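All protein chains but one are shown at their positions in the complex.
Each chain carries a letter (A, B and C) given by its place in the written order, and its residues are counted from 1.
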Amino acid sequence: MCGHCVQCRTGNGHICRNTRIIGVDRDGAFAEYIAMPATNVLPLNGIPTTVGAVMDPMGNAFHTVLTADVSGSSVFIVGCGPIGCFAVGIARAAGAAKVIASDVNPKRLELARTMGAHVIINAARDDVVRTVVEETGGEGADVVCEMSGVPSALHQAFAAVRMGGRVQLLGIPKGEVPVDFAGEIIFKGITVYGVIGRKMYDTWHQMRRYLTAGLLDPRPVITHQFPLTQVDEALAAIRSGDAGKIILEIA
Amino acid sequence: MCGHCVQCRTGNGHICRNTRIIGVDRDGAFAEYIAMPATNVLPLNGIPTTVGAVMDPMGNAFHTVLTADVSGSSVFIVGCGPIGCFAVGIARAAGAAKVIASDVNPKRLELARTMGAHVIINAARDDVVRTVVEETGGEGADVVCEMSGVPSALHQAFAAVRMGGRVQLLGIPKGEVPVDFAGEIIFKGITVYGVIGRKMYDTWHQMRRYLTAGLLDPRPVITHQFPLTQVDEALAAIRSGDAGKIILEIA
Amino acid sequence: MCGHCVQCRTGNGHICRNTRIIGVDRDGAFAEYIAMPATNVLPLNGIPTTVGAVMDPMGNAFHTVLTADVSGSSVFIVGCGPIGCFAVGIARAAGAAKVIASDVNPKRLELARTMGAHVIINAARDDVVRTVVEETGGEGADVVCEMSGVPSALHQAFAAVRMGGRVQLLGIPKGEVPVDFAGEIIFKGITVYGVIGRKMYDTWHQMRRYLTAGLLDPRPVITHQFPLTQVDEALAAIRSGDAGKIILEIA
Partner (left out) sequence: MCGHCVQCRTGNGHICRNTRIIGVDRDGAFAEYIAMPATNVLPLNGIPTTVGAVMDPMGNAFHTVLTADVSGSSVFIVGCGPIGCFAVGIARAAGAAKVIASDVNPKRLELARTMGAHVIINAARDDVVRTVVEETGGEGADVVCEMSGVPSALHQAFAAVRMGGRVQLLGIPKGEVPVDFAGEIIFKGITVYGVIGRKMYDTWHQMRRYLTAGLLDPRPVITHQFPLTQVDEALAAIRSGDAGKIILEIA
């Protein structure tokens, strides 16, 4: 965020073209010292520091879910990594009538169920689209949040959304994916939204409110905690593919 | 709803000028026989008939709450009659961060608490506006739903809403109420919405979804049930002022 | 705008509670010297300085008109002072199907016509509400912008808006005005919006775009120009009640 362009000055700093992402464009929190711009600092106001530590990725989930109209709706979360699992909990807290989650990893599906998914679908075994359509009275889901970036899952997202529904895209596919624009998007009259970052600062304020109000407990997604000295074990746990979020404690 | 005017044809049948309200402009359900237009009939799909019997007034509460943005917000419900108590439950189900309710009747306040109010205010005894402001970190409530129609409560609604917030007006004041437009509305930059009826048919579909999904259990608001033969006792209970909704059973 | 509160950080700096209005809470441009915060300075990018000089009040008109949905709509502007006349031009530029304007001053009504009003109503002589209803096919206006602050005009605003329409309130009535909430607001299902200041910075960017694109020529509203030395003549012209905006030239 530069703070001076039209985007920054109209509440859209998340798509400022001058953004220098901390940890990408300049040193992040793995550096020995870090100077943080004041505008990036937010008081936790009683939110536990373990939760504070995951508010960056959880903010992506808030941005994804709360820019759709989920109250009373059926919501299909495609991909149950940490951000997908956060999204399940947020959709429940925001009054979704039915939350359906899919993944190929049974451990992640269990985590999604813990976070409140009414229906979980093992995409390695079950017919994803048929299950979503059946669970939504034959209509398809009102809102689909694609959190996996897997091309086959992307097509499932378009196939499982109802006519006139909304697909939120957060997962990043590698390379190009062939799309049947007519059948998957246009004739269905759907809206597709590309989710990038967190809204400055709408998302942050919404997230802080949900957390301080106790609408959402994201801690089940934090599956491991290590002291900073065991950073190697932490990285190994991430690589295993079964972990949710992992906290490094700075003594 | 005439079905032919611009309002009816653009999803705003609730403000069709040709509406003939059943029970007002023509015989209602207290007549010996009633012919009901097909467009007024909705299958309950498993919703209990006792709940079905209160869906008309509960629809006003859905219309009031869901035309504001309550997810993650602080919501102040002014007046805890049956519709106010429904509104408390709906606001909770839709992800309100904090629900505050006020009334002068302790029984109604208890019912509001049963329906999920975080904070209840006895308007006969406590400083309503100061309490709301304190409970919202000094800002005032994001959304205020005025369900009482009492002039003093109306002023509390305007005083308790935050800068840029939203006031939903459902309660019907008798006669004129003097308003300080500058201080109560304009300088606060608020939006005021007049709630009439239920949206055709958005409100009905939302309500049915909330109920079939179990997001809301409105039954605590139904405080009495009588067989049809005891209609006089039912009317006496209504007049007592302590009842919520009362069901007459047709054997 | 403090730049740090929730309002400022979510694009609502116009309702920041810490705002110190220049010219009200601190010295304005009539002081010998003025220090202007950088965030209050905007390059004109080719907009003439005479137009730049009226962008503050014209911003109120942009905020009023563009927070309603005027494209293809009937718009009734109540009060044809300079801000009302700007609003007429903005509504035309934004694609209003019919713009109706009322005032008691024939000179101001002529100015409204110059700015593009399709219909002008002399409120001292004609039946305002009946004319608006007739000119809108019996429905009433989709959008009403109340720019006068006169109590009788306020009631005309509510009476002339269609069922489900929108009333934008900018004019500041002195003291309290008795309102029939049931008949004027609730049963009509309308939305009322209190317009304060200009949105930071949405309004400013929209205004700059309209002006640089030539969608609107506000110069007819500038009825007088004086050198700074003739400030007394300028003030006399304002007091006459017939002037639009008056420019003081700093040599």
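Everything below uses one rule, namely that a contact is a pair of C-beta atoms (placed from the backbone, for glycine too) under 8 Å apart; a residue touches a chain by one contact, two chains touch by 3 or more.
Predicted, not measured: the structure shown is a model, and the values here were computed from it.
When you scan B:Gly11, B:Gly28, B:Gly137 or B:Gly241 for touch with the missing chain, the hit is B:Gly11. For the chain missing from the display, the contacting residue among A:Asn122, A:Thr191, A:Thr212 or A:Gln230 is A:Thr191, taking the whole complex into account.
Checked against the hidden chain, the listed residues C:Ala124, C:Leu215 or C:Val231 yield one contact partner: C:Leu215. Touch with the hidden chain on the side of chain B covers residues 6, 9-11, 200-202, 205.
Although one chain is hidden here, its contacts on chain C can still be listed: residues 66, 71-73, 93-95, 97-98, 206, 209-210, 212-213, 215.
Residues 6-7, 12, 14-15, 17, 139, 154, 163-164, 169-170, 172-173, 175-182, 185-197 are the ones on chain A that touch the missing chain.
One rule holds in what follows: only the chains that are shown with their structure count from here on.
Put simply, the C-alpha centre of chain A and that of chain B have 34 angstrom between them. Annotation: 35 Å between the Cα-based centres of chain B and chain C.
If each chain is reduced to the centroid of its CA atoms, chain A and chain C end up 42 Å from each other. Contact of a single residue of chain A with at least two other chains is seen at no position.
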